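A single protein chain has been omitted; all remaining protein chains appear in their positions.
Here the chain labels run A and B in written order, and each chain numbers its own residues starting at 1.
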């Protein structure tokens, strides 16, 4: 993909966000994109691909937001990114114009043959609507359960979005939902309240805290929460208010 | 290696193709190079090193093709790349001119001390024949069994070249060899015919298909063929025609 990009735009600055997303883990990748992309300069073109089940019926798409442009499969990969965007400020295009693809398109590697060349052309200033047919942003595939559920009793049912490389569990429960005294339940364990930092915990202690993405994070100080709790992306996390 | 390159050519664009080749897996690395390099811009300089057994008797070489320049040990690393090239269009040089090396050359890290600085000087336009002594391209070390064998009965004996990160087994049997009705045998399993895409298989199904490099690939839909078949680079793959 990088060779293809540099062949089209030799001045492109190509940055890897990650190559560590597990196969088929669309939700994990979607969350990483939403975490990382806001920190890139305005106008950055993000090419993403996670599903080797390409060549299937999924559309190839590009989506322009006020801040950046995204290129990839229409399989929910942009769900977290787009969840907070006003639909009328998005331009979505079904990538149907082979003029901007590699001359030969394989059935298995759309990243190299479609997404990379399209991203490179976008970085050179090609307008998004030259790449194919405009489509309503509302028709883009979105993952279910993008937000935690708040129950009538004030408890919050959220989910683990991913484990980071330290085994810390990143959840979808936002910092601002976590006020007052509370307990956190995950994988049959109960944690009383939030710690301000990792360092405030004892070595080996299971803690909840506000992570670097301003969401609830479950960690073991100098340990691996994902391994200790045998928990990964998708696991339920319940926050209860203590009265 | 990157620090050395940028010290010589601060404007160099340095791209990692991979750091995931297992130790000593020269064939795996040779195949990755042949897969990736055609997608880079013409004139790209590729520096490659796989064998920590450097400092041994292997020559350090550079090879110029009509499309690119390759720098590395003469241990077969460029076999697949060069297999399709006309020898008379190649320029090969034994790297013997220390003027283009780091001032101090360690006995174990030729990548940093010879290949990186030589590649950086090439990227600045130094002519390949300044780097050492011209040698016949035909004297470069080539790996054995670079192509599958076609038996008189029409069956093809090929090999697994590598497993990708999803556990898909990439073979050396070209798409154009796979016509008509056929069965594929690998690791004691038999697969009937080719699927057009991963998505055409059932979840967990063992399938054969044409992969992104236009060769036969063995995969398990949303699974890991390398693990399931306990198979890796070098394993035999037999394609038989069905009459």
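Criterion: a contact is a pair of C-beta atoms (placed from the backbone, for glycine too) under 8 Å apart; a residue touches a chain by one contact, two chains touch by 3 or more.
This is a predicted model, so every value here is computed, not measured.
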| item | value |
| --- | --- |
| Hidden-chain contact residue, picked from the options B:28, B:46 or B:112 | B:112 |
| Selected residue (touches chain absent from view) among B:3, B:42 or B:152 | B:3 |
| Contact footprint on subunit B, counting only the chain that is left out | 2-4, 6-7, 10, 14, 23-24, 52-57, 106-109, 112 |
| Where the missing chain touches subunit A, by residue | 13, 15, 36-37, 39-41, 44, 165-166, 168, 196-200, 209-214, 217, 221-222 |
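To be clear about the criterion, only the chains that are shown with their structure count from here on.
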| item | value |
| --- | --- |
| Interchain centroid distance [CA atoms averaged], subunit A/subunit B, Å | 32 |
